[in-house]
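Note that one protein chain is taken out, while the other chains of the complex remain in position.
So, chain A:
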Amino acid sequence: MAPAPSTYSVITLNVNGEKYTLPVDHRTTLLDALREHLDLTGSKKGCDQGQCGACTVLLDGRRAVSCLQLAVAAEGRAITTIEGVADGERLHPVQQAFLDLDGYQCGYCTPGQICSALGVIEEHAAGWPSAVTADVRPEAGTPSLSAEEIRERMSGNLCRCGAYVSIVQAVAQAAEAHTAQSHTPETHTPETHTTRTGTAEDRSAEAKEATA
């Protein structure tokens, strides 16, 4: 009788620019490898079956739910988790916008939302359309990253506290800053002390969106 096949492998994961060599059970998900083996607990486990987005990381720059990815299959890929988003002590503009605009409450979906937002901004900058993009012909160019586009593109990330309104504002602000950075020197002041939002113009813009 042949010996039982090994259920463990030693793998090397490239996480946030660091290489980690670790033995993993073949059944170990990338999420569990991060959380249980590498002590990178920023990626959250909300459902463990790809439905909530709390475990979202970037794999080679693209969004992925790490609970549906086996660790052994992530070898050789560049993995970015929430722990790798800030530049040292300096928060990434997306993180800063979440902090300033209160784009969270309990914070458990937040790392996934932020990683997802990074993906959204890149996907949008690359000209990817979404399900709500009105004109998807290449000659139509990149759609504007409206609130409706952000909502559609972020819908894989659930937030039970109901912080969506602030999250959308935070993503829009960070995306605008991102665009401004590449085109004009204009900067945006974080609205740390905003207590009133939603002007009449906002509302009419919202209404147009909802019925577009």
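In this text, a contact is a pair of C-beta atoms (placed from the backbone, for glycine too) under 8 Å apart; a residue touches a chain by one contact, two chains touch by 3 or more; residues count from 1.
As a convention for this text, contacts and distances are computed from a predicted model.
The protein name that UniProt records for the chain not on display, among "Allophanate hydrolase", "ABC transporter permease", "Xanthine dehydrogenase family protein molybdopterin-binding subunit" or "PQQ-dependent catabolism-associated beta-propeller protein", is "Xanthine dehydrogenase family protein molybdopterin-binding subunit".
Seen across the whole complex, the unshown chain contacts chain A at 25, 27-28, 32, 35-36, 39-49, 51-52, 54, 81-83, 85-86, 91, 95-96, 98-100, 102, 104-111, 114, 147, 150-152, 154-155, 157-168, 192-198, 202-203, 206-207, 209-211.
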